[in-house]
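Moving on, here comes chain A:
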Amino acid sequence: MAGRMDAPPTKVVRLVQLGQWDAAMRVESIWQCVSCQTCSARCPKLVDCAGVMDALRQLAFERGAASPAGRAVMVFQRAFLENIRRYGRLNEIDLIARFKGEVFLKSRSLAFLFRDAGLAGQLHKRRKLHLTGEKVRDRAVVERIFERAGAGGAA
Partner candidate 1 sequence: MSGSNGFEPKIVAFVCNWCTYLGADLAGTSRLEYPPNVRILRLPCTGRIDTNLVVKAVEGGADAVLVSGCHPGDCHYNAGNYHARRRWMLFRELLDVLGFDMRRIHFTWISAAEGRKFQHVISEITEQTRALGPWRAYEAKAEIDHRGGLVGQAVSPATGRAGPAPALQAPAPLAEQELRDLARRLLGAGDVKVVIGYGAAGPVFVTKAADVERLVWNEGCQANLTTYLKRKEVRALGKPAVVVKGCDERSLVVLEKESQIRREDVRVIGMACDGMGQEKCAACDTHEPRFADERVGKAGGQGGKPAARYAAVEAILAKTPEERLAFWSAEFDRCLKCYACRQVCPMCYCERCIADKNRPQAIDTSPHRKGNFAWHIARAMHLAGRCVGCDECTRACPAGIDLRLLNLTLARAAETQFGYRAGMDPAAEPPIGAYSLQDKEEFIR
Partner candidate 2 sequence: MSARISREDLRKLVAEWLAAGKKVFGPVRVKAGLELYAPLDSAEALLLDGWIRPANSIKELVFPRHEALYGYRILKNRVELVDLAAEIPEQIAIGAHPCDAAALAALDKVFNWDYRDEFYNRRRAATTVITMACAAHDDQCFCTSVGLGPEAERGSDALLHERDGGYEVRAISEKGRILLGGLAGETACPTAQTSGANTPPRRFDSAQVAAFAKEHFEDPYWAERALACLGCGACTFTCPACHCFDMVDEGNGREGVRARNWDACQFPMFTLHASGHNPRANQGARQRQRIYHKFVMYPDKFGEVLCTGCGNCSRNCPVGLGVLPAATEIGNG
Partner candidate 3 sequence: MSRIGVFVCWCGENIARTVDVDQVAEACGEMPGVRCAQNYKYMCADPGQAMIREKIASERLDAVVVASCSPHMHLKTFRRAAAAAGLNPYRLEMANIREQCSWVHHDKDRATEKAIGIVRTAVAKVRYNHALSPIRVPMTRRAMVIGGGVAGIQAALDIADAGYEVVLVEREPSIGGKMAGLSETFPTLDCSQCILTPRMVEAGQHPRIKLYTYSELESVSGFVGNFEATIRKKTRYVDMAKCTGCGECQKICPLKRNPSEFDFGMGMRPAIFMPFPQAVPARPVIDKKVCAKIVRNGCGLCEKKCAPGAINFKDQDELATERVGAIVVATGYKLYSIGREQPSAKTTGYGEYGYGKYKDVIDSLQFERLISASGPTNGELKRPSDGKIPQSVVFIACVGSRDNAKGLPYCSKICCMYTAKHTMLYKHKVHSGEAHVFYMDIRAGGKGYDEFVRRAIEKDGAKYYRGRVSKITEENGKLIVRGADTLAGVPVTVETDLVVLASAMRPADGVERLAQKLNIGCDEFGFLMESHPKLRPVETNTAGVYVCGACQAPKDIPESVAQASAAASKVMISFSASELTREPEIARIDEQTCAACFACERTCPYHAIERVELRARNGDLIKRAARVNQGLCMGCGTCVSVCPSKSADSEGFTEEEVYAMVEALA
């Protein structure tokens, strides 16, 4: 991934070493990181680069400092968590609807809204489209877990 990044992981880690948190959390790379863990696995000095990326994303999320391009990622992940908070398990249709809807509201991009829409039919054909997602029985406990973990208002 590093090739596509505005700042390679070394630079992100360097910023963190220097305590320049604000700069670090505004770097695009943290949103491009796909958490493949390769950097962590290869670092000779045991730096958990992927973990650093996680931490920065979390920081950016808390401070509302996500870069413009990172917003989509963030919106998706927030939608994901909200989805789990509500159902306990992932409800794909609901997730996609919320995600697309939210991005559309912000970007007004119809192309984005309908991209992949063609897949729906194909998924349906393959019996992979589940319009009613699963829910766990004890949803209240999920709600409480989110509450206690400080993620009550996940979305």
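FYI, a residue touches a chain if its C-beta (ideal position, glycine included) is under 8 Å from a C-beta of that chain, and two chains touch if they have at least 3 such contacts; residues count from 1.
Regarding selection, all candidates are chains of the complex that A comes from, given by their letters.
Computed from a predicted structure; not experimentally measured.
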Identity of the candidate that touches chain A (this complex; choices 1, 2 or 3): 3
Touch list for chain A against partner candidate 3, complex: 2-3, 7-8, 10-11, 38, 41-46
